[in-house]
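All protein chains but one are shown in place.
When the chains are written out, they are named A and B in that same order, and each has its own residue count from 1.
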Amino acid sequence: MQILANIVVLTSLYALVACGYVLVYKVSRVLNLAHGELMILGAYLLVATSAGIASDPLVAIALTAMFSIVVGLSVYLLLMRKMTGQPVLAAVLTTVALGILLRGAMVLIWGPQQLNVGAMISFDNASIALTDSVRVSTAALWLVVCTFLVYLGLLAFLHMSRWGMRMRASGQNALLAAQRGINLHTVYALAWTLSTFSGSLAGVLVTLDSRIDVNMAVIGLKAFPAALVGGLDSLPGALIGAGVIAALEVLLIHYVNPLLSDVVPFLVLIAILIVRPWGLYGTKEELNRV
Amino acid sequence: MKIIQFAKSLVLSATVAAGPALAADDEVVIGVSAALSGSAAGTYAAPAEGLKLYLHLLNEAGGVNGKTVSLVIYDDQGDASRAASNAKRFLTQDDVQMIISVSTSATFAPIISQATRGKVPVLFAGSVCPAETMPPAKPLLYCSTGFSAVHDSIAMVDYLRDRESSDATVGFSAMGIPISRAGMEEAERLVLKADMKSAGVEIAPPGTADYTSFATKLIQNGADSVLSWAPWAVQIRFVDALRKQGWKGNAYVGHLAEAELEMMKMKDPNLFTLGTNVMLFEDSEATQTLVNAVKESGSNLHPESILDGWVGGIVVEGVLEQLGEDTSAEAINAVMSNIEIDTKGLRGGPIKWTDDNHFRETIYYRAYRWSDEKSAMEIARDWKAYEVE
Partner (left out) sequence: MSNIETGIGKMTPATTRRKRLSQNQVAWIGLIVLLVLLPTSATPFHLDIASQIFIAGIGALALMVLTGIAGQISLGHSGLMAAGAFTTGILYKEAGAGIWITLPASVVAGAVIGLIFGLPSLRLRGIYLAMSTLALHFLVIYLGGEYEFASGASTGIFLDPPVVFGFEIYDGYAWYYVLLALVAGTYWGCRNLLNSKTGRAWEALHANETAAEALGVQVANYKLLAFVITSGIASFSGALFAYYQNFVSVEAFTLFLSIQYIAMIIIGGMGSLPGALLGAVFVTLVPYFVEWLMEAVPYIGLDITTVSSASYAAFGLLMILFLVFEPSGLTGIWKRLVGQFASPSKREDTP
């Protein structure tokens, strides 16, 4: 049972990270390989606000959320906006370069040492007993709840709000959407902002659950097969992909060889992609556009 | 135009960087390859600072017998190719008389390979001690670092047997790098030899972000206590993961640079560290000197984290004291292969090297823990000497 709980928590983490990839990819066909770094930047912003501005944990988290929105917006406006119209590969490489830049900058500002961010905002990450034999930490519970809320919110936003509709339309056919008077730049900026926000949220929660250092950005890479298995442009797909990858990882660690937990998800990814090249829930026609 | 200027500056950079560093007669040039950035910087950047700080102060005080030290520090990011490049640069461009490694075990192969070719001694100070420095030691390779996978494991198992019941089940956690795996598999062997049970060795691949599942497995295998030997970030996240699942057994981890500060925050009386360095909560003359030096340097580093590099500096000083007129790499190696260095109260005893043993003849371990009663760190067991065979 504890294993099941572990799978659910890990699924939530990967899903929350993966939805950041999906949001940006869905509208602009750009794979944001700096997502892991942006996620950890969110967590470091919490370190900064809690140390410098607000000592109250809730205020600090709220401020961090605001800052992460600013970060997402500036990444698009200052950098990715210039890459629209460029070959997709160049845009993807730009995000790789951004990742390297952010990594260096974060070490520069916060140092290479691991920090205990939970202790900084006096967050007690107590162990909560769900049943006699199943326990999860407070932060992990928050992670599950937040992932659920974020997905609910995003799905409602995309399917019910006017801007959500515009985002989907731009994703399906950018040219047509632009001709219909949709401001593509606003749509892209919105996608980057939402993506960075959800990523930062994941970063804050996962670092509250353990510690923070720059290497935590590797979670971005781990959540990657999750987004792909599900199909890079499908939110429900990302959720299911996260479930598949998380279950694989946990079960491999528990029953087979933990060292395979890096390799096997990618092999499964290949197998799934060979059967369904666009992922489990991805849109088929987009293949020609990649 | 921008690009042309850039190209020009590139050419310029190559020429400037390549100017041969000429050593003055009374100056010993030492090359330091350290993981100052990249994923391992959290562990190795601080000891590298400690080394630099100690030798800087040594130079300011006029050096040893009129000899000063010139440090050439290159970042290797904990990456093997960069370390190889650095080593070549030390030997061909900087003409160093000694190389110091403060980096990951991934960088050892290129450093050892190049230094052996160039017949320059290598001191591992802050890097984990490679097997090549232990008996039978390979020539030219020396280690002053306070931790070593196999010896720490021996001391940890020995201490664990003191504390735990004789039929306890012990779990082990390692990181998926050869040196950590070797240490923990040795520990498991020792535990089984002592007729205790093993809950298995959990090996987490490098870059694991979530240790929950690894911890679950050890708990379900009935681990009463857990041993871990890996970089601090890995060890401690593993302990976190165990505690998050309500596990209350004793955890034994290696005493690494970050230990003291972190343990003071964690306030976990069932967490023990085994190591060869002192913690700085004990006010001694040696610890005072170190703490003051860090303060005066204006650096924001924690004094605890630089200790192994600082000891490396003490070793260099000790070698220079014994060095005569001849300051060649060969002469330095000759001094190093037979020397006893006083660790000035920062370790349990001296570092003694012989022809066959470039690690330590006797290694002294101390156990520390957090005490709830004192609400402070305490010594759980004082120095115990282990002969190195």
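One rule holds for everything that comes next: a contact is a pair of C-beta atoms (placed from the backbone, for glycine too) under 8 Å apart; a residue touches a chain by one contact, two chains touch by 3 or more.
Please read these numbers as outputs of a predicted model, since none were measured by experiment.
Engineer: Quick one: which of A:F197, A:F224 or A:Y281 touches the chain that's been left out?
Structural biologist: That would be A:F224, which touches the missing chain.
Engineer: May I ask which residue of B:L57, B:A182 or B:A331 touches the chain that does not appear here?
Structural biologist: Here the residue in touch with the unshown chain is B:A182.
Engineer: Touching the absent chain in the whole complex: find that residue among A:L58, A:L175 or A:I274.
Structural biologist: A:I274
Engineer: Using the document's contact rule, name the residues of chain B that touch the chain not shown here.
Structural biologist: 2-4, 9-10, 12-14, 16-18, 20, 34, 36-38, 41, 45-46, 48-49, 52, 73, 75, 77, 79-81, 84-85, 88-89, 92-93, 104-106, 108-110, 112-114, 117, 130-132, 176-179, 181-182, 298-299, 301
Engineer: Touching the missing chain, which residues of chain A?
Structural biologist: These residues of chain A touch the chain that is not shown: 31, 79, 82-83, 86-90, 92-94, 96-105, 107-108, 111-112, 221, 224-225, 228, 232, 259-260, 262-263, 266-267, 269-270, 273-274, 277-279, 287, 290.
We take it that only the chains that are shown with their structure count from here on.
Engineer: Find the geometric centre of each of chain A and chain B from their Cα atoms only, then give the gap between the two centres in Å, rounded to an integer.
Structural biologist: 35
Engineer: What residues of chain A sit close enough to touch chain B in their complex?
Structural biologist: 2-3, 6, 9-10, 13, 104, 107, 111-114, 116, 119, 125, 127, 129, 135-137, 140, 206, 209-211, 213-216, 218-219, 222, 249-250, 253-254, 258-259, 261-262
Engineer: So in the complex, which bits of chain B are touching chain A?
Structural biologist: Against chain A, chain B makes touches at 37, 39, 41-42, 45-46, 176, 202-205, 207, 209-214, 216-217, 219-220, 232-233, 236-237, 240-241, 243-246, 258, 262, 265, 300, 302, 305.
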